[in-house]
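Following this message is one structure expressed as structure tokens.
Here the complex is missing a single protein chain, while all its other protein chains stay put.
A and B are the chain letters, set down in written order, and residue numbers restart from 1 in every chain.
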Amino acid sequence: MLKRKSKILVTLVVLSILLVSVNLVVFASDELIVGVGGWAVEPTKRALEELNFTEKTGIEVTVTTRPGSPPEFISQMTSSILGGQTPYDVIDLEDDAAINFSRSGWLVDLDPIYDDAFWEDWTPGMLEMVDTWNRHEGELFRIPHNYETQYFFYRKDILAEKGLEVPQTWEEMVEVGKQLTTDEMYAVSDGLAKGGYLGVYVSYLTQQAGGNPFDFGPALRESLQFIHDMIYEHEIFPSSALNKDFDQVNNDFVNDRVAMMRMWPYFFDYQESQEDWYNEDKVGVALPPKGPEGRDTFVASWGWAIPNTSDKIDEAKTFVEFMTSVENAPKLAKMSTWFLSPRHSIMEGIDVEESRLASNLKKYSDAGVISSRPFHPNFRQASSIVEELASAYLTNQISLDEVIERGQEQMKALEE
Amino acid sequence: MKSRTVWNKLFLYFGIAIFVFIILVPIYWLFLTALTPRTQLFSVPPNYFPDFTLANFRNLISQVPFVAYLTNSILFSIGAVLLSVILSFLAAYGFARIEVPGSNFLLFALVLTMAIPEIVTVVPLFQVLRNLNMIDTIRGLVMVMGSVLIPFSVWVLVTFVKRVPVEIEEAAIVDGANLPQVLFYIVIPAMKPSLVTVTIINFINAWNNLLYPLVFSSSVSAKTLTVSITEIFQARTPYGRPWELISTLGVTMVVPMVILVFIAQRGIVSGLTSGSLD
Partner (left out) sequence: MFSNYSKLKKYLIFSILVGPAVLLRFSTSFYPIIRTIYLSFFKHNLMEQVHRYVGFNNFTSLLNDQTIVDVIGFTLVFIAVSVILQLVLGMVIANLLNTNFKGRKIVRTLNLLPWVIPVIVSGYVFRWMLNADYGLITDWIFRLSGKEVQLLINSFYARMSLILVNVWRNTPFMAIVLLAGLQSIPDELYEAAKIDGASWFQRFLHITLPASSSTIVTLGLFNIIWQIANIDIILGLTQGGPGSSTTVIAYRIYQLGMQWFSWGSASALSVYLLIIVAVISLIALYLYRRFEFSS
């Protein structure tokens, strides 16, 4: 009896060792894996279907979600690439993550895919943005597929009801805000969580105060003070926002808990998807309230990039070329605002008045309030420094002076 | 006097009730939210009696490569356990039975490595695994996890090896058995309860481990359930954080552990504490 039991045991042990050592469980895929943010999965899938990508190129594609916030995404990708692999063959990259990846040398140069005719489709402003945020040492490591500026959304109906005008300056925001705030609704909110959200709002306000957040100068001081006052002194801004990302704030807005907010353009699609709630008269878009030095909002873009550890680089290039070609760009822009940018072909191809986003983009651009994003070569860590100190100040752990002092120290250490 | 014992008993049961309550509330919440449909999840105040549904489990399986991750977790845990228990048993026998100058010091150094925080070793280990081409492989994970479990296993097993009477082994040798046979047919059966206990404790530790799979795996080939739950947490959907999926995955990770604990409760306790009582 002992003999039989031990034989079974031995076989089991040997089998497990074999299984583990040979790593028999292989889940490789023959499909091209494209990683996009959660909100972009549906639009991308639909675009591929309607444009018949697989029929035209013979390439099967799996569109999957990548971590939404830059630091988490960077961690995931870095470990993977260091191991000689990548979880995705094509990635949709935001500016934040792109900067760090560019300097690492891990992304494939996309220049060879495009010719001069392609670049003629781009406006001078866009080309400038491409150079700063998408090129490194001459190589094009990412090709933007959209051009997003942040809009100032407000509840037309509620302001009209209370006989209020849309605020045009920071001071008016406070005045109007006090009259708007009730027990159920805050006048103003934004996503103030760390991890790529708070940094955006702080940069936005700091620019309006006339400076660059990474300098840790008077402009940053003014903008942080403004947020702090809105939360604690005027009480028109909820402190719970300190734990919220953009999706949660959007959720608050469509549940009547917030009346005004700065938000990225995917909110246009989002609000319309709330069929029970949405109607045309509820939400209006106004120019950003003017700060001490300006009322600018900055541009950000997402773009396609190919990690050079992918084993399907050629197919990936085909995908990228397809999704950004002059022929397809207008069609994609019509399908989803995720692919909207002021490229000539797109502006000609779509009816500007028909699309809320395009008409607002035009409004902002005509008013000259679109500027470029505050830049830093080690964007990710610099942003983390700003966010951590800003968050500590906004939760009343340190004073503004300490924010400035520590910030300058840490930035210096970073740049050494 | 009688009233005093009645009061004592009352205090006792009250204390027990509070204790059990505090332990069970988070677990109750975990299971409750896993069974709550997403639409009822974010109610203010919380919904204690939602319409129970199994939809979350279906969603989880369709949105996440669940089978792959589950397989990885299982292989990883079993692998780490086998590696650590086998190597530790042999080492424990060596330490317990063979007197060689320096063996005490070696054992001390080995047990001392338990004091090293894992996070400190992660970066160099990453480079080592990369050079060996073992990043994102189960065998790489098994190797590092197995090695983490070794000191504790050796520490415990040494005590239990010493409790096996040497005479039985010597008798077997007189009968003509060689060392492997002695180990396999005499010592292991005599130590079965402690070996089982160490196996279970190690399995629990491997199954629950987050840091190593998080850092050393990068794709579906090697990621485990613990990594999966952090990925779900980080996913941004149009609806905010998918808490119901987090709970659902949490439940699937917890249920095997709970079953194990109920089966092996007494063994776990004695195993955990025996190493120090000698």
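Assume a contact is a pair of C-beta atoms (placed from the backbone, for glycine too) under 8 Å apart; a residue touches a chain by one contact, two chains touch by 3 or more.
Fair warning: this is a prediction, and the values are worked out from it, not measured in the lab.
Note on the undisplayed chain: of the listed residues A:T181, A:S301 or A:S391, the one touching it is A:S391. Residue in contact with the omitted chain (choice from B:V6, B:V67 or B:V166): B:V166. Summarising the interface, chain A meets the missing chain with residues 71, 74-75, 78-79, 82, 100-101, 103-105, 194-195, 239-240, 242-243, 377-378, 380-381, 384, 388-389, 391-393, 395-398, 402, 406, 409-410, 413, 416. The chain not shown here touches chain B at positions 12-13, 15-16, 19-20, 22-27, 29-30, 33, 41-46, 87-88, 90-91, 93-95, 97-100, 103, 106, 109-110, 112-125, 127-128, 143-144, 146-148, 150-151, 154, 166, 169-170, 173, 179, 204, 207-208, 210-211, 215, 226, 229-230, 233, 243, 246-247, 250, 253-254, 257-258, 260-262, 265, 268-270, 272-277.
Everything below uses one rule, namely that only the chains that are shown with their structure count from here on.
Chain A and chain B have CA centres that are 38 Å apart. Those residues of chain A that touch chain B in the complex are listed here as 2, 6, 13, 16-17, 19-21, 23, 25-28, 37-39, 65, 67-69, 72, 76, 79-87, 245, 247-248, 251, 270, 273. Within the complex formed with chain A, the residues of chain B that make contact are 65, 68, 71-72, 75, 78-79, 82, 126, 129-130, 133, 135-139, 142, 184-185, 215-221, 231, 234-241.
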